[in-house]
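My structure is below; once you've seen it, I'll send some questions.
What follows is chain A.
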Amino acid sequence: MSGASMTETLCIIGAWLVTFGAVGAYAASVILRGRRLSKIVPPEQRRWM
Partner candidate 1 sequence: MTQTRGVFGDALLIARKDLLLERRAKIGLGQVIPFAILVLLLFAFALDPDRGVLKQATPGLFWVTVLFSSVLTLQRSFGLEAEDGILEALRLSGLSPAGIYLGKVTALTIELLLLEAVLVLGVAVLYDTEFLGIPLLLAIAVTATLGISAAGAVYGALAARLRSRETLLPLLLLPLLAPVLIAATRGCEVSLQREAMSGWPWAALLGIFALVYLTLGSFLFRPLLEDA
Partner candidate 2 sequence: MTTTKTESLSTVPAAPTGTGSRGTRVLGAVALLFLVIAVAYGLLISPPDAQLGNTIRIIYMHVPTVMAAYLAFLITAVSSGMYLWKRTEFWDLLGSSAAEIGVLFFAVTIVDGALWGKVTWGVFWRWEPRLTTSAVLLIMYIGYLAVRAIPADPKTRATRCAIIGLVAVVNIPIVHKAVDWWRGLHQGKTVLGTIDPEMGGTQLFAMYSALVAGILVCVWLLIHRFRAGFLAERASDLGLDQALEERRLESSPAQGADS
Partner candidate 3 sequence: MSAIVHLHSAVALIGRFPALAGVDLDVDPGEILLLRGPNGAGKTTLLGVCAGLIGLSSGEAVVLGEDLTSHRRAVRRRVGLLGHDSFLYQDLSVVENLDFWSRAAAATVADGRAALDRLGVASRLFELPVHALSAGQRRRVSFAAMICRRPELWLLDEPHAGLDSAGRDLVDGLMQEAAASGATVMFASHELDRAENVAHRAVTISGGVILPASQPEPASQPEPASQPEP
């Protein structure tokens, strides 16, 4: 495998990893925040709208 195609493969994998990683991490943080807040907020106020 030449150096150029090595870079290419790394960059392609990297792009997919960054995309999935960042969105996944954000999603996890939002969901965890929601669970944590749900414990604080009384049940009758937990419904949106």
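By our rule, a contact is a pair of C-beta atoms (placed from the backbone, for glycine too) under 8 Å apart; a residue touches a chain by one contact, two chains touch by 3 or more; residues count from 1.
On the choice of candidates, all candidates are chains of the complex that A comes from, given by their letters.
None of these values were measured; they are calculated from a predicted model.
Asks: Name the candidate, out of 1, 2 or 3, that touches chain A somewhere in the complex.
Replies: My answer, from the options 1, 2 or 3, is 2.
Asks: Quick check on the complex: what are the chain A residues that touch candidate 2?
Replies: Going through chain A, the ones touching candidate 2 are 7-9, 11-12, 14-16, 18-19, 22-23, 26-27, 30-31, 33-35, 37-49.
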